[in-house]
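To keep things clear, I will list the structure first and then write my remarks on it.
Only one protein chain is missing; all other protein chains are in place.
Moving on to chain A:
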């Protein structure tokens, strides 16, 4: 039909299933943390239209140590919203047997406890809900973009202008570290994400 191919930035993260253990979110062990560090280095590039890159972290050592039903595989996709003109974070979480988890379980497992009530009370109906993934056309959880617009305006206004980085650079890393944290995405070096291929 002549439509240009659309792409999105995708990342999968293994995280502890808090609904199993009812404990506060744990620090990831060194092995998994190192894998995430490598991945955040790789995701320093914003993809051009033609690319789609999907990576998955699987550390067999980690999987063997703990019971397999204690982990969730979380997929994060970053897609640009044409209506709101901001990036939007879509995500889904699955148990090892492939079963998806519910909204309540998302709050328990991915949203840091300190953030839970602000995320739940954001906007008209809470900061996280389900929507058709704009490209895959299946249900994904997402963070409401209307909150992003005003939030980013506030954060960037107050941020020290770092002259060594472009505005776009600061915007994406700030947005990603904030939004990502709200839903359990660990990118320890997010502040060092460098944009290429703009």
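Please note the rule applied: a contact is a pair of C-beta atoms (placed from the backbone, for glycine too) under 8 Å apart; a residue touches a chain by one contact, two chains touch by 3 or more; residues count from 1.
FYI, contacts and distances are computed from a predicted model.
Engineer: According to UniProt, what is the chain that's been left out of this complex called? Choose from "Proteasome subunit beta", "Ribonuclease P protein subunit p14 isoform X1", "Autophagy protein 5" or "BCAS3 microtubule associated cell migration factor".
Structural biologist: "Autophagy protein 5"
Engineer: For chain A, which residues reach the chain that was dropped from this view?
Structural biologist: 1-3, 6, 82-85, 100, 102-103, 124-125, 129-132, 134-139, 144, 146
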